[in-house]
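Part of the complex only, each chain left as placed.
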Amino acid sequence: MKKFSSQASILIEALPYIKAFSGKTMVLKCGGSWMEEEELVDAFVLDVVLMWYVGMKPVIIHGGGPQISQIMERFGKSPKFIDGQRITDEETMELVEMVLGGRLNKELVSRINHQGGRAVGLSGIDSKLLEAKKHLNGKIDLGFVGEVKKVNPQIISSLDDDGFIPVIAPIGIGDDGKRYNINADWAASEIASALKAEKLIVLTDTRGVLKDEGDENSVISTLTLKQIDEMIENNTIKGGMIPKLRAAQRALKNGVCKVHIIDGRVLHSTILELFTDKGIGTQIVA
Amino acid sequence: MKKFSSQASILIEALPYIKAFSGKTMVLKCGGSWMEEEELVDAFVLDVVLMWYVGMKPVIIHGGGPQISQIMERFGKSPKFIDGQRITDEETMELVEMVLGGRLNKELVSRINHQGGRAVGLSGIDSKLLEAKKHLNGKIDLGFVGEVKKVNPQIISSLDDDGFIPVIAPIGIGDDGKRYNINADWAASEIASALKAEKLIVLTDTRGVLKDEGDENSVISTLTLKQIDEMIENNTIKGGMIPKLRAAQRALKNGVCKVHIIDGRVLHSTILELFTDKGIGTQIVA
Amino acid sequence: MKKFSSQASILIEALPYIKAFSGKTMVLKCGGSWMEEEELVDAFVLDVVLMWYVGMKPVIIHGGGPQISQIMERFGKSPKFIDGQRITDEETMELVEMVLGGRLNKELVSRINHQGGRAVGLSGIDSKLLEAKKHLNGKIDLGFVGEVKKVNPQIISSLDDDGFIPVIAPIGIGDDGKRYNINADWAASEIASALKAEKLIVLTDTRGVLKDEGDENSVISTLTLKQIDEMIENNTIKGGMIPKLRAAQRALKNGVCKVHIIDGRVLHSTILELFTDKGIGTQIVA
């Protein structure tokens, strides 16, 4: 009878979280490299379907950097980056659209539906979800790299209300009809802001924000907006984590309640974060 | 990391059941003796709130035999039974109403609300939920012992639709305005029938239906309508289990999908039955 | 043909009141001693059903003092009062619940339903309708005598919207899950306030507020908030009428349009007050 009790107690442990998050919008961002790991993606897909069944409104934004680079190479183009951003000429942009919007997006959608969810894939072009403008980076022309100018979240609300799960590729549409490649962390931050989401959860390939970059055990469990400013200033936080934290700050300032940076390499890390007493990774609060 | 995975896998194990039962009505019947055990009631109340949060519609019918006898004794009346049914004179009926409808019903309601649910207590008198007539048992006059003549389930649907949890004391109302004491198993069966419930779950103080009355390990895991008829005929099933099984048969014939007779003495037995791969107790199917 | 005309003219006389009160919430408070008189209750029940059919939303709060004392005596407990408030130990509170919530409440409900209404009985415990805290009265501990801390009127609105008539026993629920005995006049005042009721009608056993306590013909037809203060100060009004008038004042300050103190001993006094040109009893206005 013991085994029974332990199963039950885990379900009961989840109850306060289910109560608290019922009907709330949860924006989940997952990166491209992570999407290569079948087992991780399968576990994540179950997490999303569980969230959806217990009454939350999950919204997923995904990246696809490695997959874009792969296809560029198959086309004989070598990917180039400046400050972590891909130089995106017209031909590259076409490949971005095909890989993000055509392959990866539909791959995630089909897996969620296979597990009983009702996902619908979108890019920022659909119903002008992400209006974009060219990103200007000093003197260097990055091509079709864009920034979010405005979010039109009606299509997401509409799908949410009718019981669908939106899965979004971060491509924006300019006033001129041109398409732009948008950083997925940033798109997730903007969408979470527009939806006044309860949480923005960013799946990364570290255990969270680290006090000591070299030590995976130095995870900081909670950060405030101000602490982030300080840690970036004094160089404790470096590299690719900086834009992630800037996106987190922006979401919090726009009304998102909490941002979590969690370890996407752990199976089911999303529901462990959401449904159990032990938060994992780093939570960022205003 | 192991602990995490096991928590997650139990939650994920629950997913198919959450999917299957989302939006479904679940009628739960619990007896009066069971209600004396604080710890069991507390665990049950959490189960109900969990069911409610993950999208099911729980409806609770409770008994109160021992508590009625207690109060009768405090009034200097000695309880008398014929074939397991209480002889209910007018004064006794008044006590039944006070104990079932006034004390036990509100006790359950207040505990559910204390855990974050939104329960509302009813008796069969409210909005004429249970229309009753006098139960005739050969030559013996049992007094105000009634049978269900008609269920008017609008008040339950109305509370369900508005997100409340109905908790029901099994008292019926006659055409003449008289109140009747109704067997709780039978009331639960009739209400489950009227609601076309997905499941009727009966919490008892045995481990289920036993093949050998004296051996708690002889639980029958599945029974059909026909097998019940046979086992009663050949005397394998005896005593108080017979009316419970007759009530189960009636519910199944009226469109309830499954009836479960489970062990109310096990903490959280309801959600173990509903959310885990190992069914417990006896399930009865058409 | 004369008789016809007089019937018609009474119906037509009712028209402006029906117009004025259509869709309005009317909170009716009736006391426990009154409930002993079958004929009065029967007439009142018809009044309620009539109000309901012509489009008003009646909400009933009832007391039960004499009935509680009776049952206490049957249990060998002698009722004690301080300043008109019953000392309520744990056992007494249990009896309060049983009598108010179990017997009287359902008695009224069943009579209304018998006349074609659709009443549903509630106590303040249901859906936490009346959140209560212990009433502190100087140094004396009155036990489980409570005050209303907060009204959660959703369950009333929900029943109203779905066409049911709520009948409420004035029992409150504390943060600690304990139940409290609440003065029915006060509960009615708080509920009328929370519902922004059109009228609060209090049925008493006098002809209204009297100028001269000993003279039933000295009914004051209209009182203002200020006049009440004066008459209490200069001792014109005394005894049990004081808390009734304080409750009336509170309701008016909270947005109830009018309070009526009428003679519950007159058959159909409620509809005479509501539907005819001659108001009866005392009306209290801001």
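Should a chain be cited, it is by its letter among A, B and C, assigned in written order, with residues numbered from 1 in that chain.
Criterion: contacts are C-beta pairs under 8 Å (C-beta built on N, C-alpha and C of every residue); 3 or more make two chains touch, one makes a residue touch a chain.
Here the structure is a predicted model, which means the values were calculated and not measured.
Whole-complex copy count, one sequence throughout, 3 copies displayed: 6.
Here is the rule we go by: only the chains that are shown with their structure count from here on.
With chains reduced to the mean position of their C-alpha atoms, the one farthest from chain B is A.
Centre-to-centre separation between chain A and chain C, using Cα means, comes to 57 Å.
Rounded to whole angstrom, the centroid-to-centroid distance between chain A and chain B, based on C-alpha atoms, equals 46 Å.
Chain B and chain C have Cα centroids lying 35 Å from one another.
The residues of chain A lying in touch with chain B in their complex are 1, 4-5, 7-16, 18-19, 22, 43, 46-47, 49-50, 53-55, 116, 266-269, 271-272, 275-276, 278, 280. Residues 74-75, 94, 97-103, 106, 109-111, 113-114, 118-123, 125-128, 155, 158-159, 162, 164, 171, 173, 177, 179 of chain B are the ones that touch chain C when the two sit in their complex.
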